[in-house]
Each structure stands twice: as C-alpha cells, then as structure tokens.
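Removed: one protein chain of the complex. Kept in place: all other protein chains.
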Amino acid sequence: MKEVFLSNCEKSFIQKIISEGHRLDGRNYNDSRKLSITFGSGYGSCIVSLGETRILAQVSCEVVQPKQIRPNEGILYINVEISPMAAPQFEANRQTDLTVYLNRLLEKCYKDSKCIDLESLCIVVEEKVWSLRVDIKVLNHDGNLIECASIATLASLAHFKRPDVTRSGENVIIHTLAEKDPIPTVLYHYPVCSTFAIFSNNILISDPSFIEESVCTSNSEEGNINGGLLVVGMNQYKELCLLNLSGAAIYNTNIAHRATLSAADKCKTIVDLIKKTIIDDDNLRQKRAKINFGDIITSNHLQSLSRKDLSICLKNFDVKEQMLQNDTADVMDVEISMEPSKYDVVQSLPQTAELKAKKGASSWIEISSESEEED
Amino acid sequence: MEIEDENNFKLRPMKCELNYLSRSDGSAILAQGETVVLVSVNGPLDIKSTSQSIEKATLEVLFCTKGGKPSVADRFKENIIRQTCETAILGCLYPRTGISLTIQELEDFGGLLTCTVNCACLALLNSGIAMRHMVAAVCCAVSEEGNLVLEPSYTQVQSASALLYFVFDSRERNLVTGFTEGSFSENTYEEALARCRLASDVVFDFYRDIVKQYSDVI
C-alpha cells in the first residue's frame, strides 16, 4: 500500500497549534509519552512501548569464529525489521530507508560508542567468540521509533544473559541454563537516544508522535523546510554518544545546546528506569515467578472499542507521575465531542481541555473511522 | 490440562486483547497457556497489480519469529495460516485488493500454531472483514504410552510421540485444516479428531465472550 500523504490542513493545523504552545495529545513541549518496559520469559527479550509506539527486542547468541582483524573480540549485530504490522505502508521483507536509518543509528549508539565489553565475549582467541544478535521488530509505528528502539535495545542487552562455558583442553563445553547460572553482558555505560522535533527552527519538541514527525520533516506551504528531527544519544553520565540531524540545517546554535541539555536529564531518567525494571525483574525471577509476555494483555484496548468516542486531550498532564505507575490504566477520561466549526481548544476541568472538531472533516484524528462504526 | 470427563474439556487458559495495535485495521494478542502470539490485519488495501486477482482478495501472510533468520519452516507455517484463513474469509467481496496478515511470535511454549490460528481469527473478527465462518484450532498430543492429551504443555510436547493439530469451522465443525507430526495409528487419529472437534466448542465460546464485550452480534 502506498503511504498516505499529509494534507495541507493537517500540516498547517499541527504547525499552528505547536506555535501556540499546544500539542495534539495535550503534552508540554518537554513531555514524553508513557514509557513501559515488559520482559518476556527468556533472557534478553522485551517489549517497550512509548505511548502507542511498540517495539519488540530479542537478543540471541551463538558461537562463531571471530573476525580476523579483531581475533579477541565478540561480535554485536543489530537487525531492525519493520513489517506491515507496524503500519500498512510497509512491505514484508523489504528494506526501506527508515530501516537502514534506524539500523545505522542503533549501530552508532551501541557498537561505535563501545558500551559493550566485546572482549569479555571471547572464548578462544582466533577460534571461538560469542556473537550477540539483537533483533528489533517494530510492532506499532506511532512516531519516535528511534528512541523506543534504543530503549528496547539497551533494555534487552542489559537483561540478556549468555550460557556459561568451560574450556577443557581443546573442547569447549556450553552449559545449559539448568547446569550453570548464565552470565550477564558487561556494559561500560548505558547510552540512550532521545528525539527532538524542531519546528520553525526554534521550537523543540521531545518525543514527537507520528504526525508531528511527519509535519516537522515535510515542506511548509511556502516550500522551504524549517524543521527537522534531531536525535541525541547520551549515557547516564551525561556524555554525548550520538548526534544526528535529519531535515533542515539549523541556523541557530542555541537549539543543539538546548537539546543536549534536555536530553541529558531525560536519558538519565530512562536509564534509571531501565535499571530499576531489570532489578525488579531479576528479583521476581529469583522467586521463581513465571514471567511471560502474556502479562501485557489487559482489557484497556478492548474497551476502547465499546466507547462512543476516543479521547484526545490537549493540555499538560504529569508524565513523570504516569511513568511511575506503570501498571495502572492510563486511559484518559476526557471525551471529545464532535462539533462543526473550527477546531477549538476549550478549557474545561483544571489541567484538562477538550478539542472539539467537526465530524467527518476530522481526518487528522486517526481513530475517526472506528468511532463512526460504533454509532 | 487433563481431561476430566469424556465431554468436559479444559483447555489451557486463554487470554486475549483486541485492538492492541493502533496503526493496524485489526489486531489481537492471544495467550494460550504460556504461548503468546500477536496478529495484525490490514485490508482490504491496494496491492501491486501482479498479485491482484479479479476473483477474490489476495491474502498475504507474514510470519515473524522472535529472533533469528527466516527459514523454510516459517514459509510452511505461513502456508498453513494462509490456506486456513482463505477458506474463512469471504474474499470474493473484495476483488483486486489485498489483505495482509502479520504474525509476531512472542512466546513459544508448545502449540504455537494453534495459538496463531486462533489469534488470526480474532484479529480478522476485529478488523471487520467479512467471513464465511470462524475457525478454531485445537492441538492434541499422543504421549509415549499412547494416551491423548488435549492442548499439551511444554514438557508434554517435548515428550510426545506424535502431535496432531486440527482446525474446525464454526458452522458444521468440519475439518478445515489438519497437520501432524510424528507417527500414529488410525484409531489414535480418529479419536484425537473426535475429541478435538468437541473441544473446539470451548474456543468458539471464548471468541463469543471476547466479542460480546464490545458488540452484541457474532
């Protein structure tokens, strides 16, 4: 299926509300969506969801021969796949520019930053080393894939444990998980990417959604681009590992500085969250609790079908508080009632607002077709 | 789960969530015991003219394993799902279009294919694509002693001498798809088929319960 292009009204609407200080889902410029990390039954598999963006990461390992130029180092291989599951426009088994872009950024962030101790993956010099393979599968594409993918990569790598080996003479015995406790991967530091969308060359928006991403990288009505996506990779020590800009050139040096400052704090909180989730998961595993992806099944999404309308909220809500209560339901109870006339942002309850949009004309609401079915 | 009575079947506990993915037309995540599968359905949508059919919608199935490279066994699974779903979908209503079904394996503790078929059926129901009938898959293991175990657990699958998978339609409980692993006698086959046919009712009841939560009709 061909990609659905952005209409001019969508584009100018998004640009307008952002210049006025609003975002479609009610966040502030600096707010991220709700982040949650769930681990699967095996070591090194996790699903990370950032709002509606969902990514599955799985680390696997095998014994291979090392590269000749690096005879005492293990191998890290990152593979990103975007199937039609992510969004209908993606084709099966085909590499797109986006896949290559994601793959390269993740390699920069995790391979080139030397955060993994590859030498510890060596078993016999020049003969046998561990090769780690990280498979990233995009399940749902709702913007900011790179941040979500980097969290997934880091969480799965930090969670992964490889089987223990013993050398007896020339033979290498690989122990099963039952025989010997597996060994975790050594990480020197924890780099994480965060994305900023740049609007009209001075507004920085963190964690852009799909529509915000598409608007900021597309041409404006006058034909000149003045937005772009800035990816900043930082570790928990606030050291810069990766900087990538796609879109227009920045002519304001201030922006990059602002972005790195904001990314530093954000990356720290994300890394802390990842570490905390892994420790919690480890404790549960020690108590022999069964951890399984089946735990992510809730009734939240099921009920969203039975409701008359889906909500779009347009004012700040406390993201940090939401990040703490991972398991509680996060469905906002703000309903949107469809009305004719312009798109109006109306203040109702404190800390909330309603967006009233004309029915049928509201093509920028992604769920409009479903809400019509229910009528 | 053990069979308590000849006509009283307990399958592994099932847990399902519809609309798990926001960008797909229909999606479902289903856990049967510890096996978990995620399926997304998109369609009917535009496809390239070489794969269009003027008679019916073209069904494209993609099976993604958790990690590692695609293999011939994946193509075989895709083929099973495609042929099963093709009989279930009223494809003649959507000529010259494509329906794409993407399957992501999340956990495999035995009975992955039955879970996949059931999850695909739920995702199709969720997407609103017209269907002839629903399909329900049930797996049966033959233990080394020759006993039949419905919906075997991971350890039972590992020790089984044969595994039989059946898919039934919701109208007449006729056999839509069947495939087997290992060798077995004719009597075992007949008995497994009859038991699985009865047990498929449990799966259809489960579908009804799920869909009832948001709709009155099934």
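Order of writing sets the chain letters: A and B. Residues in each chain are counted from 1.
The working rule: a contact is a pair of C-beta atoms (placed from the backbone, for glycine too) under 8 Å apart; a residue touches a chain by one contact, two chains touch by 3 or more.
Everything below uses one rule, namely that contacts and distances are computed from a predicted model.
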item: Options "DNA replication complex GINS protein PSF1", "Golgi to ER traffic protein 1", "Ribosomal RNA-processing protein 43" or "Signal peptidase complex catalytic subunit SEC11": UniProt name of the undisplayed chain; value: "Ribosomal RNA-processing protein 43"
item: Residue, one of B:L93, B:A130 or B:L175, that touches the chain absent here; value: B:L175
item: Contacts of chain B with the absent chain, listed as residue ranges; value: 72-73, 75-76, 78-80, 83-84, 86-87, 162, 164, 169, 172, 174-186, 189-190, 193
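Note that only the chains that are shown with their structure count from here on.
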item: Separation of chain A from chain B, taking each centre as the mean of its C-alpha atoms, in whole Å; value: 30
item: List of chain B residues in touch with chain A within their complex; value: 15-25, 27, 29, 31, 34, 36, 38, 40, 42, 45-47, 60, 62, 64, 66-68, 70, 98, 100, 102, 104, 106-107, 109, 128, 210, 213-214
item: Chain A to chain B touching residues, read off their complex; value: 1-2, 40-41, 45, 47, 52, 54, 56, 58-60, 81, 83-88, 92-93, 133, 135, 137, 139-142, 210, 290, 292-294, 296-306, 366-367, 373
